Every structure is written in structure tokens, then in C-alpha cells.
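Just below is one structure, and these are the notes that go with it.
For chain A:
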Amino acid sequence: GFQAPLTGLAATDGKSSKIAAEIAIDDLNAAGGVLGQKFELVTYDDQAKSDQAIFTANKLVGDDGVKFAISGSYSAAGRAAAPIFQKAGVVFISSYGVHPDITKAGDYCFRLVRLGPPQGRAAAYFIADKLKLKKASVISMDNDYGEATLQGFLGDAEKNGIKVVNKYNYSLQDRQFGPIVAGVKRDDPEVIYATGYFFTAGPLVAQLRAGGVKAPIVGSQAFDSGKFIEIAGAAAEGVYVIDGFDRYRKDSKLEHFTAEFQKRAGYPPEGVAAEVYSSFDILADAMKRTGSLDPVKVRDTLAATKDFPMLNETLGGFNKLHEVVMPATVDVVKDGKFVHFSTIEDAKVLAPPEE
Partner candidate 1 sequence: MLRVEGLSCGYGAVRAASDVTFAVPERSILALLGPNGAGKTSTIMAIMGHVDVHAGRVLFDGEDVTRRRAVERARLGVALVPEGRQIFADLSVDENLTIGGYSFPADRDRDKRERVFALFPRLHERRAQLAGSMSGGEQQMLAIGRALMAEPRLLLVDELSLGLMPKMVDICIDALLKLREDGMAIVLVEQNTARALAIADEVCVLSSGNVVFAGTAHDAREDRELLTRFLGMTERRRA
Partner candidate 2 sequence: MSAYTISLLSIVGINVILAVSLNIISGFCGQISLGHGAFYGAGAYAAALVAIATRNLPLALIAGMLVGSVLGLIVGFASLRVRSDFLAVTTIGINFLFTGFVRKQGWLGAEMGISSIPASGLGASGNMIMIELFAAATIALSLYVNASWMGFAFRAVAEDEDAAATLAINGISYKLVAFALGTALAGLAGALYAYFTQFINVDAFDFITSVMLMAMVVIGGIGSTVGVAIAAIVLTLLPETFRFINEYRLLVFGGLLVLFISLAPGGLASLFHGTRTRLRR
Partner candidate 3 sequence: MNAPVLALHNLAISFGGVAAVDDVSFAIGRGDFFGLIGPNGAGKTTLIRLISGILTPNSGRVELLGEDVTHRSTATRVRRGLALTHQIVRPFRTMSVLDNVVLAAGHMRTVDPLRALLQMDRHAERERAMSILRQVGLAGAETKLAGSLPLGQLKRLEIARALALDPTVVLLDEPLAGLNNSEAAEQIDMIAGVNASGVTILLVEHNLEEVIRASRRLIVLANGRVIGDGVPHDVMRQQDVRAAYLGESVETYAAG
């Protein structure tokens, strides 16, 4: 079973997710499936909304009788769906929903993306440790992802000796950021930390640069989309993306995926797509290793996974709460492309919460 926001505000990521899911299923089936059985993909649209997700989860569990579910959707939908899967004993992986509650729903629930707070902490660490900058303006978006990441960042900023001059926030519908640009200009920071999706990040970065702001910009994971560079144009040069997706890495699986995705979608894959693909991959791997399709056993095998190569990173493993333990890639935009800049390995910074 698979649910994703195919319509509504989050439709962009939903579409990428869906294509990635289809590629994953095709690949797995082409390799003969698992234990002699082929995968069947049942997809529903949850509009990234909680009440819709309740329907779709119930439908997947009740009507379609799925045993394994993956969400290619945002937190609100994942949070509403997780308890339902938990109760029904369905192994559930949230590919990129960042809210802590998803995994708290119970032991059947997994997450394949780093939680918001560690992402923010990683950003603070990166700014202080790698860039060696001390004075930051922070711009965050109004949704649970933005808020969670911001909290992580602010919590660690002081520890790392970063002074946050000012915080600004905007809503997902905003495309014009005049007041924020004016504010940042006044702050005159050494560095800017911003969260946002490509559709807000693109205009934001472009307007900051057009407004004459020269300080380096560190962006959150969701900056990661070719569309971001397209919108911001030359202004995107030099923007760092924390927990990015190192898409030019030499890796046959990744190359295959990138090519296939480009063919089906007409644009290159983003991190979101890679995460969804890996969700399927890791689930199938756990099934194989279990040698059975019994959800309880697969769940336990999955929980014990170690050092699994995902498309974006190598997964170290899951912690007690089934949160990922893995290093974070930092990309930088160079000549209109995301290229690998460095990798954060510091386990303490990246440690997910245990409860």
C-alpha cells in the first residue's frame, strides 16, 4: 500500500513519490519479487491532510488488506495514518514525514528520513564547525517541518556559539519576501539559515540576492530540487543544502534510478523521490532476510537492519523508536547543480531522540 498527496498543495512531492514508488515496484518485480511473490502497488491520494489519510489508511488496511504500507507524504497525513497501521499490525514506513509522533504510534512504524530537530542541529553544527560563521539570521516556514527544524537549530545554535540576530517566518503561500529581505539587510548577518520548499526557497533566495544580501545561505533539506535552481537562477549559486541528496555519486543503482526517473517524470529526481525508492528497497530487503512475509517478523528484521545502502546515504540503522541513524550530506549549488560539499558524521549532533 502506498499513500501520497497527489492533489492539493503538496502535489509536487506527491507526484515524485508516486513515480519513485512505481520504479521501485517495477525494479523489485523485475528482479523476481520477494520469496517468489510479486509486489502489487495500491496507491491513494491523501492530499497531505490528516482526515484524508485516515480514510486512505483504513481503506488500505480494510478494503485492500495490505500488510505493508509506505507513506510518501507529509507529517500530518503520516501522523493520522500511523496509529491505524499500528493497530492493524501493518508495517509502516514514512519516507519523509518528519513529525516525531509518527514513530511514536508504535513498533510497526518506521521513518526513513531524519527528524526535523536533528536536521536543524546539523545545520547549526555545519555553520559553526565547517563555515566558521557566528552571526545568523533565521528564516523559517510555517509548517510542522519548518517549526521542528527551527527548534533543533535554535536549541543548538547557542551551544555552537552562533548568535541568532533575528528570526523571520513566512507561510507556504508566500512568494514575495520584501519585508524579510529588508529585515535581513538590516541584520547584516554573516550567514542565513532558511527552511523552505523549492517553491518558496527559489523566490526567497532570488529576492535576498536581488536585495543586495551577500551572506551565504544555508538551506534545509527541502531546498533539494532542481526546480529551486531553475527559479532562483544565478542567485542559487553557493547555497548550501543540509541533508541534501548527493545525486552525482557513482553508484549503479542510483544511476539507474536517476535515468529511469528522468524518463518517466521528465525532470530529475529529488531527495524525496530517492527516499521513497529506498523505503521500498529496504522493506523488500527485510522481507528477503526474514524469509517470510509475516509482518511481525519482517518488522523485527527491519528494526535490526544495519548499514543498508540507500540512494542518498548509507543507513546506519534504526534506534529504539525506529528513527534513522545515518550521516548527513551537505550539498552546495555550483554551476547550476547540486554537488557534494561535505558529510556530517558527528553521531551526537545527528542523534535522533530515543523517546
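On how the list was made: all candidates are chains of the complex that A comes from, given by their letters.
In this section, a residue touches a chain if its C-beta (ideal position, glycine included) is under 8 Å from a C-beta of that chain, and two chains touch if they have at least 3 such contacts; residues count from 1.
Quick caveat, the model's predicted, so the values are computed rather than measured.
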| item | value |
| --- | --- |
| Chain A in this complex - touching candidate among 1, 2 or 3 | 2 |
| Chain A residues touching candidate 2 - in the complex, by the definition given at the top | 6-8, 11, 15, 43-45, 49-51, 54-56, 58-59, 61-63, 76, 79-80, 83-84, 88, 99, 101, 142-144, 146-148 |
